[in-house]
Structure formats: C-alpha cells, structure tokens
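Every protein chain of the complex appears in place save one, which is left out.
For reference, chains read A, B and C in written order, and residue numbers begin at 1 within each chain.
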Amino acid sequence: MIAVTSNNISDERLAEIVRHIEKFGVKAHVSRGTERTVIGIIGKADPALAEQLRQMSDIENVIKISKSYKLASREFHPDNTVIKIKDVEIGGGQLVVMGGPCAVESPQQIDEIARLVKAAGGQILRGGAFKPRTGPYSFQGIGVEGLEWMAEAGRKHGLLTVTEVMTPEYVDICAQYADILQVGTRNMQNFDLLRKLGQCGKPVLLKRGFSATYDEFLNAAEYILAGGNPNVLLCERGIRTFETYTRNTLDLNAVPVLHQLSHLPVIVDPSHGTGRRELVETMSKAAVAAGADGLIIEMHTDPDNSMTGDGVQSLYPDQFARLLKDLEKLAPLCGKTFDTKKTYELV
Amino acid sequence: MIAVTSNNISDERLAEIVRHIEKFGVKAHVSRGTERTVIGIIGKADPALAEQLRQMSDIENVIKISKSYKLASREFHPDNTVIKIKDVEIGGGQLVVMGGPCAVESPQQIDEIARLVKAAGGQILRGGAFKPRTGPYSFQGIGVEGLEWMAEAGRKHGLLTVTEVMTPEYVDICAQYADILQVGTRNMQNFDLLRKLGQCGKPVLLKRGFSATYDEFLNAAEYILAGGNPNVLLCERGIRTFETYTRNTLDLNAVPVLHQLSHLPVIVDPSHGTGRRELVETMSKAAVAAGADGLIIEMHTDPDNSMTGDGVQSLYPDQFARLLKDLEKLAPLCGKTFDTKKTYELV
Amino acid sequence: MIAVTSNNISDERLAEIVRHIEKFGVKAHVSRGTERTVIGIIGKADPALAEQLRQMSDIENVIKISKSYKLASREFHPDNTVIKIKDVEIGGGQLVVMGGPCAVESPQQIDEIARLVKAAGGQILRGGAFKPRTGPYSFQGIGVEGLEWMAEAGRKHGLLTVTEVMTPEYVDICAQYADILQVGTRNMQNFDLLRKLGQCGKPVLLKRGFSATYDEFLNAAEYILAGGNPNVLLCERGIRTFETYTRNTLDLNAVPVLHQLSHLPVIVDPSHGTGRRELVETMSKAAVAAGADGLIIEMHTDPDNSMTGDGVQSLYPDQFARLLKDLEKLAPLCGKTFDTKKTYELV
Partner (left out) sequence: MIAVTSNNISDERLAEIVRHIEKFGVKAHVSRGTERTVIGIIGKADPALAEQLRQMSDIENVIKISKSYKLASREFHPDNTVIKIKDVEIGGGQLVVMGGPCAVESPQQIDEIARLVKAAGGQILRGGAFKPRTGPYSFQGIGVEGLEWMAEAGRKHGLLTVTEVMTPEYVDICAQYADILQVGTRNMQNFDLLRKLGQCGKPVLLKRGFSATYDEFLNAAEYILAGGNPNVLLCERGIRTFETYTRNTLDLNAVPVLHQLSHLPVIVDPSHGTGRRELVETMSKAAVAAGADGLIIEMHTDPDNSMTGDGVQSLYPDQFARLLKDLEKLAPLCGKTFDTKKTYELV
C-alpha cells in the first residue's frame, strides 16, 4: 500500500503519519519526490489502515497494491477450484450446461423442460421459484411449491438443479431442495444474504452485479468463502452500459480476467447478458471460446407465453439442442470436453 | 402501450396477436405502415400483457406509453407528499438537513456530534449501526447497541434520527429506535426488504441504486407504497460512471426529474455523491438550487480517525455549521425556508 | 414513426399537429387511448419530421420505428458486403487477420514485423504514422515518412496495409500509400473526415466510438456510404464502462448485433478492446466464435520499448503465430476458413 502526500507537508506532520502507520504493526518507507512525497507501507496491511489513511488530512491518495480479497484470489489458491456435485465437475475439464425456464410455472412445464434439457445433453436444470421483479405488480414467482416441482423434475430426469434465493430467511428451504443456490445480480451486495450462504452447505452461483467491478464481485465471493463455504461459481450475466439495443452488455472479458484473478469457476449467462434470443447461440459459443467453465441458458417450450416476459431471451428446445451439439464440437478446441450423450450418476 | 411488428406479418398472425391482446380486456388498434405495423393497445393494460407481447415471435418491439409505477407517480397524486414527523415537515416548504457520522462509533462520539448538528441548525441525526461494506474484513458496524446510543443522542439534543437497515429481520428493531429507516444504494432492489418496509410504520429514506434508472428507482419506491407505507423519501446519492476522480457522480438532474415524475420528497446526499469533503459544501448548495427538499451530510468531529474510512467525505463541524448558515440565505431563493435558530417540538 | 401526446390535448391542437405532419407528404393515424393519444405516421418519413415533432409542445415522445440509416442497413442490402482487395476478401468466407505495431517506428521495425505477420499467416499489415494521443506531449507519430516505410514493407512481404487518418487534409496522402484507411475511435463522429472518406476510393475501417451506440456507429458508416464509398469495415474496439481493470470493455455482442442490423463486415480489435496482452489471445478466439470477419491485433518485436506505450497490449511474435495456428482450427467451426499457409496474389 502506498500513501501519497503533497510535498508541502511538514516533517512533523509526516512523522506523525508515520507513527500512526507503525501502530498497525507495519513499516513506513518515505520517499520525498520533487512534487509529491510517497509513503510505502511494508508488511501485511490491516484493511482498516487503508481506510484510516484515505481520510487523513494531508494525504492525497492511497493506492492499494495488494488485493482486498484473499480466499477468492488465485495468489492464495493457485489451482482451479473444481466443484464436484455427484458426478458433475464444475471448473475442471468438463463444460457444464445449465438450462431451463426463467420461472417454474407448473409441474408439467418444468417436467417437460427438464426432459428436453436432459435429452439435449445438459447437466443442470435452472428455474426460479422466487423472482426478483422491478415492479411490485409483476409475477413474483410460485414460491416454495415451485422448489418442489423443480426438485422432482431434476430427480426424475437425472439433472442437478439451481435456483435463486433472494433473502436470508429462505436460504435453508432452498438448500433443502436445490443442488446449487443462485444469488441474483441485484443481490450481489446483499451482505446478510451472502453471510448466510457462507453457512448453507451448498455451492453458490453468484451473479455479478450489473454495475459491479471485478474487484467488488470477488469481494462478494469473499463474503461467502470467509463464511466457510468454498464452493462459489462466479457468473457473468451482462453489465449495464449506455447501449439500449441489448438488455445488458454481456462482458466476456470477465471470463479470462476472473480466471486470472481467481481460482473459482466462471459461468456465463448469455440469456440475461443479451436479452435477445437471436444472440444467445452465438454468444454462448463466444463464451466457451473465452474459456467459460459453463453456461446458464434460458430455454422454454412456449416462450411466447412465459409468465415472466423473459421468453424473448429464451431459446426454443430445438435451438437449445442444436447449440449443445455445436458446443460438443467447439469445447475440445477450448480446453474442455462436452459430451451430449454422457450419462451422469446423480445419486 | 404499442407493439410493433414487421410489415411482412401475415393477416392471420396479426389477427391471432390481436385476439391474444383482447383477452386482457383491452382493445387493439392496428395501423399498417409502409415498413412496420403498429398495434396500439387501448385501455388500462395489465403489466403481464407487456411482458407477454415482448416475447411473442413476430413482435419486434413493445413500447410502454404509461408508467409502470402508479402510487409513486405525480399523475396519481398531483400534490407534493409532505411527511410530518413531530415538528419537522419534509417535502413542504421547509428545507431539512440531516447530519452525522457515517457510523455510530461510541456513545460519546454520537452525543457530541448530535450536539453539533443541533447547534448548527440541523433537524435530523444520521448514523449507521449496520454498515454495508464491500469486503467482509472491514468494520461492519456496532449493531443494536449503536441504535440505542443514537436514539439517546437524538432524544437528548432534540433531533430526529435516521439509520440504515440492511435485512428484513432487522426492520422491527430499527423501527423501534429510529424515526426514519434508510435503505442503502446496494439494497434499492432488495425486494424482500422493501416489502417488509411497506409495513414498518415509519418513513423510509430510499437511496437510489448507484446504477438505477429513475424508472427503477420509482418502482422500488412503489414496492414500499404498495405495501401500505405512504412515507417514502427519495434520496439521490450519486451514480456510477466512468469517472474515477470522484467516488460517484452526484446526479442533480434527478432532483427536478423526480419532482416532475413523482410527488415524493427528494433528498440529496452530497457526501457519498462525491466522496470528497472539499466538494460537499458546493454540491450541497447546488442541490438546494436544484430544488432538493433536504440534504443528508456526513459530519465527524475526528474524520481522520473515523472507523469506516468515510472520513474523507465528512465535513468538519465548523464547515457543517458554515454550510448551514449559507443555506439559510440560499433557501429562500429556491422556494424553501431554513432557519438555523428554529426550535422544533420533538415530543 | 409514432408521436405520443397527453390525452388532455384538445381536438384543435391535435388537428393542427396532424396538418403539420401531412405537410411532409405522409399520413397521420390517430388513436386516442385512455391515458395517452398516439399518432402513427405512415409513409417514408423525412428525418426532419421526427425532429420537428420531438420539439413541438404537447408532444411527449417521438418513437422511431424505422432506422435512421439506410445504406448501411441489412434491410436495404440483404446480402453481406464482401470487400475484395486484390486477393483478399473481407466479409465473405475468409477470416482476415491484420497484425502489426501500434506505431511505425523505423523502416527496420516495420519491415521485420511485416515479415513476421506474413510468416504467421496474416494478410494485412497495420501500423500508425499519425497517432491520436490524449496529451500533446506524447509521441504523435512519424508522419508521412512512416506511410512510405509501411507501404514498402507491405509490398516486400506481400501484405495489404491499413493505417489511421486523423484529419480531412491527410486523406489523399494516406490513400496514396495504404490499402485501407482507418478512422480511430475518437474520430467516429468527425463528420468532415467521414465525408471526405466517402470520396477517397479506398475501403475504410471505421472504429466504433468508445461510447457510441450501435445506431450512432451505423449512422457514422452511413456518412461514408452516402458519400459514394460502399466499402466500410465496422470495427469493434472496446467501450468505456465503469471497469478500470481493463483499458476498455471489448463488446463482443456488437459482432452478432452488427451482422443482424447491417451487411458490412465486422472486425474486432482485442488489443485496444482489453489493453492487456494476456487477454488478447483468448478474446481473439471469442471474437471469431462470435462471428467476426477479421481481427486487428497489435504485435511488436520489442513491446517493452514501443514508442507509444501500447506495448502492454501487443503480442510477442511467437504468441501471434501461435494464435493464428489456433484460429486455423477454430475458424471452420465458426463458418470461416483461415489458412496460415495460403499465398495471396497482391499485385
């Protein structure tokens, strides 16, 4: 960490700042330049020290050289984290495809979609029972019953399941039904929820906040890891920019960047990332070429009539199956295997 | 609402879409143009209809002409909402100033700051007992004890209090101690929290998400209003842009825009909005000139040593007092009154 | 085009607006709804009409249903534009790779890099003789001499050349030396430059402004097309977002979106798009998977000592050669061919 002061600073004030720093058990190394004076802090800095320095009068700037997260960083954990759930491995050599509707709508709907996800070669069923909606008058999800229907469909068709949890009090019930718990983009910094998920015993798919930096994203993951849960999947799902043609701007740079900064698996959501069905297949392939460990894709048997209005970004079943065939060919060129015929042991 | 289709659409498909629309109890009015066909939907449209249409094949675009929020809109409620808490009126002719530290740190700290806020002419004491922090290793707030200290300081010095609540399960306890409950920027779309606040019986200061549109902001307010709580204060606190010199970009356009779209009072937070002490006084005045109903300003007796690192954006007590003197002169030119000597009846 | 008015509008005022619209030789079709009144404009609308309507009192909103550009649109020209320069075809089945330094620095430098681009299988040599620099004290490029050195290197090694032109008065001289003229991101809306390029007789590689929408990008292309030059290559080079870890956020969504909206070839620049060497190979592959027609990549024999400071995003020659080998395998899965051994006839 480096603190920068004006060169007009008096020797007394400088000495005072140095004494303050050294109270934190680290060393301060002063270089007086021609325009600025730089104080290098040497040793493992307490995060509170950065905050203290930043607000001290006479200090113009504090620059962190080390990262603010630790457990999530590749420096701390050089090997990839591979999350093994039954027979499916996420973050290793296998490409993982999660497919399903935006929302669970009925037992028949989720059962039929599960059948199609499985038939196409997907390994995980997605679907929401609790839906975060911009306005209070939109459909808010089926609730707990939806969790049951989805769990049943997963069991029947041999698929793992992933579903969103929106508030700490529902973590336990969601963990009871689903194999992976999802945190939505608007909740990436719902810190009480993250803390609770640190203790839930299930892997967590953490969606990047739509305006979160990579650093904030990894700090959000750190909350879950620090709570004792090592199994976090990072999910890029599009950021908000000035462009309005797409619903979001899917940021594929996030894939190699997150792989560089962290050991956690990286999943891409091209459905929310673009908001347009006609872009989903292409961007799925681009995501795999960017090194994604998996995809989470909306697919619906009747997207014209989905209950959330997200049908516009849902693939039709035949598009989904065609995409997975294409991925089977593409994956090996991108360091992954993907076998649409593979049978997984899910008990 | 308007739906747009390509002009290549067949008469059969068009008739099918029209029948679908009319099932929602509204009329469809078709105009075939030279390149596009436009379907006007006439009548009070169900929000689900927009979602349905947007996802139907052959429909290129759906344009909402009416707003998606209702209770929050100026059209629904033409007069300003004035929130009266004891002797303080927010949203009427009085300018309201909330001042205090980022975090409650000790009984002495909050007592001394409360004394200074009161002496300067402020009406409301701000301070956080629960702090949302980017990383898990930063100071997370004092907790419930901090609520007690702040309530006591408010009572002693004759100030109302406002404090942040981060999760539904703490709403009741916060409502027991504070006069106004604050929702932070990262929780603007924490829908379970908003729903709970709809029933808390206390006014809510809702901070705009740092990348939320005006429309999303008013929809978040709608959650609270729809839950039965009419007393929402909208708070602009800076948006995230490409600029890194300031912590956020305080968006003062929000003040006249929100006044135009909504009847709710608009508060401005120049401390988080800029993240730099030396900008706070100037931007506070600009906010009042933009028509703000109130300001929420960080002030600290020892900002060099605040526990959250937000000291860098906190005013010193003498700056705070000087600012309030300036606002006393400025307010009357902006349609408000502000009297630093006024005594409020707070029992 | 649609104009929306409040429903409080009087019949007289509405009739007046309709008469105004009909002066433009189009029909107006009025639908009175319960909250708003919608006027559909039927027929080929003059762009001036939209502008007129938008500013009329009583009109709340004007929504364009048709696009503002024509020659650049896929609707106007359904087949892909294939730009043939000597033996190289851009926008057809061939993947095109442009490689070279940020800036031409010396005859030896550009000659050696050209040799390496050719050996690796690239078809086009890139290099700047005129450099747009944020500040006036940075190296501004070699100037006309650099054009000569690059043209000579291209000729010698059998490569086409592409170089940036910054101002109308240099268009003719650049067109004399280079095969393709490049417009930089900061000049995307330098309309006098675009107009001049409409008459230059050479293909133009138009870089997207770093905060330009797709619509503005295609309108900038329209300036060149409308000037009589049909050969425009659209180049995505990263947009500005809140993220600071990467220099820009490469927007690969642009590739399928631009292919959908336009018939023009789409080139991707992963070097400026990320600003980090270690991301360039991965993002190049992702760009090809997204359907890019070509790549423009910085490569330098001594990036530690490049004259512009862009070495940090330049590949080393061996990385460049390895990437092109990988693209040779990847391209066929993405509907393209790329043959690192192919010999082109360039006379």
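A few remarks follow.
Convention: a residue touches a chain if its C-beta (ideal position, glycine included) is under 8 Å from a C-beta of that chain, and two chains touch if they have at least 3 such contacts.
Model, not experiment: these values are computed from the prediction.
Only one of C:177, C:210, C:320 or C:338 touches the absent chain when the whole complex is considered: C:210.
Between the chain not shown and the residues C:94, C:219, C:253 or C:284, the one that touches is C:219. One chain of the complex is left out; on chain B, the residues touching it are 211, 213-215, 239, 241-246, 249-253, 255-257, 260, 273-274, 278-279, 282-283, 285-291, 326, 329-330, 333-334. Listed for chain C, the residues touching the missing chain in the whole complex are 47-48, 50-52, 54-57, 68-69, 132-139, 166-169, 186-187, 189-193, 195, 210-211, 216, 219, 222-223, 226-227, 240, 303-312, 314. Listed for chain A, the residues touching the missing chain in the whole complex are 2, 4, 29, 31-36, 38, 40-44, 61, 63, 65-66, 240-242, 244.
The definition used in the following text is that only the chains that are shown with their structure count from here on.
Most remote chain with respect to chain C, judged by CA-atom centres, is B. Core chain by CA centroid proximity to the global CA centroid: A.
Chain centres here are Cα averages; for chain B and chain C they lie 40 Å apart. Mean C-alpha positions place chain A and chain C at a centre distance of 31 Å. In this assembly, the C-alpha centroid of chain A lies 27 Å from the C-alpha centroid of chain B. Residue positions of chain A with contacts to 2 or more other chains are 211.
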